[in-house]
Every structure is written in structure tokens, then in C-alpha cells.
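Only one protein chain is missing; all other protein chains are in place.
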Amino acid sequence: MEYEAIPGVTLVLGGARSGKSRFAEGLVTRLPGPWIYIATAQAWDDEMRDRIRQHRADRAPGWTTVEAPLDLADALSRHGHGPLLVDCLTLWLTNVMLADRDVPAAFAALEDALAACTGPIVLVGNEVGLGIVPDNALARAFRDHAGRLHQRLAVLASQVFLTVAGLPLKVK
Amino acid sequence: MEYEAIPGVTLVLGGARSGKSRFAEGLVTRLPGPWIYIATAQAWDDEMRDRIRQHRADRAPGWTTVEAPLDLADALSRHGHGPLLVDCLTLWLTNVMLADRDVPAAFAALEDALAACTGPIVLVGNEVGLGIVPDNALARAFRDHAGRLHQRLAVLASQVFLTVAGLPLKVK
Partner (left out) sequence: MEYEAIPGVTLVLGGARSGKSRFAEGLVTRLPGPWIYIATAQAWDDEMRDRIRQHRADRAPGWTTVEAPLDLADALSRHGHGPLLVDCLTLWLTNVMLADRDVPAAFAALEDALAACTGPIVLVGNEVGLGIVPDNALARAFRDHAGRLHQRLAVLASQVFLTVAGLPLKVK
């Protein structure tokens, strides 16, 4: 069965290397372009810069990449009038926490921006809450925030998927 | 689709901040009250005491809270004649292990108590087995016990759900 992005928000969750980004890209590229790719990865060093360049080269032509490591709500407001992919929420949340921004305020701004988007929006996030409680307090705070974010986005989403071994389980 | 607790046991598993408690509470409160809430959290310090007080204040009126950090089988025997929620199995298992009780005996007593309950019972548990093998031997033992417990309870359950981003996947 082939899914595609539908009006409103589609949330794609999955574990590491579960094929969530590829599945999410397919949801968007099954629609007529042009397509906006909002990249939240931040290039801290040369290795990361190389990986980001590689990811961009791997994408099908027809994508326009917009970098928004922190100001995701802003990028959605500017570009959310056509098919758009955010990859990924998890790096964005990491950036928000590392920049010491107010997390609940950032979530609320994101929800407001999504509500105002007119194009189909696909959001990719890492599901990180199904292992043992981490020893590290920052990791615990991170997974709590990530879980709450996913729940809030799932409420407003039209579709929610969990990818397993590259395959989508439809949750909503 | 709105689910509700049905006669027998409903098992609700989910990751951290996956909305499992809220979903489980809804399963119970869709039935006529009064409802029993068996809390297994143990107040070790003031922070925990505050969190427990907060959780209790957040619950809808109509709940009666019973604390059973260790003697869960007992609490089920005394209160399991009407709609009842246990939140959560994971803290109970932690308490059983920390108190150095016999884990297989505790599981067997729990199963016996559940078999004798006449009301619909909803059990909440953390799924903790889907990450990398923990370095820590106690964490490994814990996730082994938790996995075995969930399997045993799933056998006797009428319904089993896995919550993802606040949404239920029906597994049984």
C-alpha cells in the first residue's frame, strides 16, 4: 500500500535506521512538486557538514532545502504553503535544549505555525522512549520532552505512522 | 475509535511519555464509577511526594486511590470487584526487586489475584526492551523480568495495547 501526504500534518516516528526519513520523503514526492525540505541538522564540525552535504546530494531533484536548526516555526510560516518535509523534530529539540530556549514556548510556537500552514506537512521524529530509563538526567529530560512533543503533534495530525524496518505501521 | 475496559484484564504498554496512563485512565472512566486507582509509586523523598500529590490532583474526581508499592496482589484481591487501574507495573517491579522479594513468586501471586478479580482491570506498564542492551547488569535483569511479566499478563489479558505518541495500537 502506498501512502501519501494529505492535507494537514503527517507525523512519521521511528527508531534509529528504521527508514523513517525515506518513507517520509516518499509521502511528499508522491505529490506534485516543488517540495520544501526543512533540515534541522546543525553542522558543528566538518564530519557533520559532510554528512549534511551527502544527505542533500542523495535527495531526488525537485527539493529545495531550507535550514532551520532552531527557528522551525518561522520556517514553517514562510514555506508551509506547499508540500513540505521537516527532518527531523529530534535534532530540532536537541538544538532548542542546547540553546537553552524555553521548551514549552517552542512547542507552542510550533503548534501555532503548523495550524497556519496550508500545504501538506510531513514531520519526522525519532521514537526514543522504548528503552531502559537513561542514567543521564539530560537524556531523561530529552526523552520526556520528545514524548510530550510527539503526543501533542499526534493530536493535531491527520496521520501518524511508526516505521519498523522501513515499513509503516499506521497508528492514526 | 474509542476503546473501553472490558471484563477481565486490559494491558496497556508504552514507552516513556507515550500517553499510556492517560489512555488507560480513559479506558476506565468510560465505564460507570466508582473507580479504584492502585498507585505503585513509592515516595522516597519530597520531590517524589510532590509528584504523587500532583498526579492525584490531576485525576478526574470519582477515583479512589489505593497505594500498593509492593503488595499489589493483595490490593487487587481487596479492590478488584469494580473498574480498577494499576499504574504502573514497572514501578511495582522496581519495588519488588529493590525489596529483594522473589520475582517469580510475586508474578505468580499477581496472576492468581488477577484471575480472581471480577471487575475490569487495566494494567499499565513501560515497554523498556527496544533499546540497546544496557551495560548495567541490574538494568538487564530488570528488562528481562519486565518483558517476561508483560508476556505472562498478555496471555491472560482480554485486550493488549501499545501506545505510540498517545495513540493506541491494538495488539490483542
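For reference, chains read A and B in written order, and residue numbers begin at 1 within each chain.
Convention: a contact is a pair of C-beta atoms (placed from the backbone, for glycine too) under 8 Å apart; a residue touches a chain by one contact, two chains touch by 3 or more.
Nothing here was measured: the structure is a model prediction, and the numbers come from that model.
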- Message: Considering the complete complex, identify which of A:G8, A:G33 or A:P134 is in touch with the unshown chain.
- Response: A:P134
- Message: Across the whole complex, list the residues on subunit A that are touched by the chain not included here.
- Response: 14-19, 127-132, 134, 136, 139, 142-143, 164-167, 169
- Message: I need the residue numbers on subunit B that touch the omitted chain, in ascending order.
- Response: 11, 13, 15, 127-133, 135, 143-144, 146-148, 150-151, 153-155, 160, 162, 169, 171-172
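Just so it is clear, only the chains that are shown with their structure count from here on.
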- Message: Based only on mean CA positions, could you tell me how far subunit A sits from subunit B in angstrom?
- Response: 31
